[in-house]
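Every protein chain except one is present and positioned as in the full complex.
Moving on, here comes subunit A:
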Amino acid sequence: MRILLFPSVLIVLLVSLLSARAYEIEQHKVFPASQEAQTLRIISNSDIDIFAPMVEAFQRKYPSVSIDYTVVSSTELMKALYEERQVFDVAISSAMDLQVKLANDGFTKPHSSSVAGLMPDWARWRDHVFAFTQEPASVVYSKSAFEGLEVPTSRQNLISTLRNNPDRFLNKVGTYDIRQSGLGFLFATQDARTSDTFWRLNEVMGSLNAKLYCCSADMISDITTGDLAVAYNVLGSYASARAAKDPDVGILELEDFTTLMLRSAIIPAGAEQPEIAGDFIDHLITASWSEEGADYYPYPKLNHSEVAPNLSLRAIRLGPGLLVYQDNLKRQHFLQEWQNAIIQQ
């Protein structure tokens, strides 16, 4: 009996562990409600520190909702929802292509928002994907590392600066590992779509033995510690928070083009609290798109017109075009090409 029971308990334990934790959680926090009634489960790739004011503002409006906030990488978010069909009420991600793929392939619930009128048409897709930020992909550098050098203003400049100073930048260049990071993959594919300089830049970074990162925060940390001199395609919104504290951290928005990403929210098809989820999304829309804005809104101020005042800013469009690089063949080819460029040993 005992001999029989033990393996079966083990199997149950294993299975439950596997099914519950197949995707990798980075951070988890519960924001308890002042009067407990319902729980809204959010899966997100936004760091808790940055996103917390939005959650707290929501709880001031809806004090009976406690919020269970899980932070994962954008690829893990996709895995949790697309493959494992985990139950979450709201999914927030900066990987626009993955959000669109979830919506296109029927993994989301529609939400007819009462405040949708605040948003421009291009900021949402099909009543399924709602964008609430505009964040640039920036170059973050250490001012001290660039001492005596002219700070580059375009990819062309950056390439020649790196190429001409190999000793200074060897092992000191960082960018996303696009195999791991959905956002990195999105930035890379959009860069590749826009300009050939992307590939040349990757070649140069590869020759300098570039370090690959999962997330913007790690790259910024390594800049402040001096482990990195320059990081390419870092989320400007995270970097500016750090730059405010550390005078050595510099942020560049390249003049040839700077990709603008829209962070967006969806309601997964398996949501158990779709109505509260809808309220939460309306809260995000109001905080971000209303004219007066919200003081707790932690992201850069939004621009309502589709054409940015600065012509070098290129906003990524929500829509089926984003599905193209999610195609298996296309994705494999792209990753292959990227690896060939950046990993040269």
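To be clear about the criterion, contacts are C-beta pairs under 8 Å (C-beta built on N, C-alpha and C of every residue); 3 or more make two chains touch, one makes a residue touch a chain; residues count from 1.
Here is the rule we use: contacts and distances are computed from a predicted model.
Novice: According to its UniProt entry, is the unseen chain "histidine kinase", "Monovalent cation/H+ antiporter subunit A", "ATP synthase subunit a" or "Do family serine endopeptidase DegQ"?
Specialist: Hidden chain identified via UniProt as "histidine kinase".
Novice: Among A:Pro53, A:Pro274, A:Pro300 or A:Gly319, which residue is in touch with the absent chain?
Specialist: Touches the omitted chain: A:Gly319.
Novice: Of the residues A:Trp125, A:Tyr141, A:Phe169 or A:Tyr299, which one touches the chain left out of the display?
Specialist: Answer from the full complex: A:Trp125 touches the omitted chain.
Novice: Identify the residue among A:Ala244, A:Leu311 or A:Leu329 that touches the chain left out of the display.
Specialist: In the full complex, the listed residue that touches the missing chain is A:Leu329.
Novice: Using the definition of touch stated at the top, determine which of A:Arg163, A:Arg193 or A:Arg314 touches the missing chain.
Specialist: A:Arg193
Novice: Hey, which of A:Thr70, A:Asn104, A:Thr133 or A:Asn202 is the one touching the hidden chain?
Specialist: Checking the options A:Thr70, A:Asn104, A:Thr133 or A:Asn202, the one contacting the hidden chain is A:Asn104.
Novice: For subunit A, which residues reach the chain that was dropped from this view?
Specialist: Residues 103-106, 125-126, 193, 317, 319-321, 323-325, 327-330, 333 of subunit A touch the chain that is not shown.
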